[in-house]
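One chain of protein is taken out of this complex; the other chains stay put.
And now, chain A:
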């Protein structure tokens, strides 16, 4: 997870929030974020392995750590033999990172710079390797990918490496009746009152939560694959038609999205997934509830399309549209619709 922007955006929002909303968010504690990320073993261990197990790639290289946070990845790079590492972060966490680097005797090897990538000067004109943990919820929400791409274009040597270099978003259909009822149905009757105005909002807000693998009804389908060596900022606005095929007779209440990350430059490629079929990560999964409940039979196909674009007003927010059409011979079960979501 990106930290600097998260914290700042969170703080700005906190200031704009009302009493009733604020005390919930008070626990938004700067170190809490870093603690959560460091304790996310899937994340941190994957990065560690990708870096430390590939000393042949890092030895004597100049490395740039984009959004370095507590500088853990920078220190991994030093451990892997890097000549020098530059860590950049906008957040004040960089001051803690400096202390940490010093205590670990790496202050000669790591230069930490607070600021925006677009505005700072690096002590080296070019770097051999970019490392970054830039991924947000749904891969792209509040992600730092645009900063990584900027750094790539400006600072990376022609044959330089990017860790990680590949990211893929997957989507599948899920049976989620109980939870949909708890999250969406809740607004039908709140202490005897009709709260349907909040139901619309609830439906339009994708839910970041853990989905159990047994809830997955369809085969997963990739909707976006990013090659970090070649992709452009404009690729982050995308439209993708895709089909979901039901594996069994069931109901579909929602689509779930997750992403996989790959470090393909490694001697043995290292990957991790944030999907429902594998270990918990702090990214969890992202659930998009549909207005309808689809009744599907095994082998039936749901034709879908997903459109994502950064919000025009606030580019860190995402506007997402999902269209779906259940292809079935049975007119009683035929369904189609369009749902709009906003991640903000």
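By definition in this document, a contact is a pair of C-beta atoms (placed from the backbone, for glycine too) under 8 Å apart; a residue touches a chain by one contact, two chains touch by 3 or more; residues count from 1.
Everything below uses one rule, namely that contacts and distances are computed from a predicted model.
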Omitted chain (choose from "EIPR1-like beta-propeller domain-containing protein", "Ubiquitin-conjugating enzyme E2 G2", "type I protein arginine methyltransferase" or "Protein rogdi homolog") - UniProt protein name: "type I protein arginine methyltransferase"
Residue among A:60, A:119, A:159 or A:312 touching the omitted chain: A:312
Chain A, residues in touch with the chain not shown (by the definition above): 13, 15-27, 29-31, 34-35, 38-39, 44, 48, 70, 72, 75-76, 79, 96, 99-100, 103-104, 183, 186, 190-198, 201-202, 205, 311-313, 344
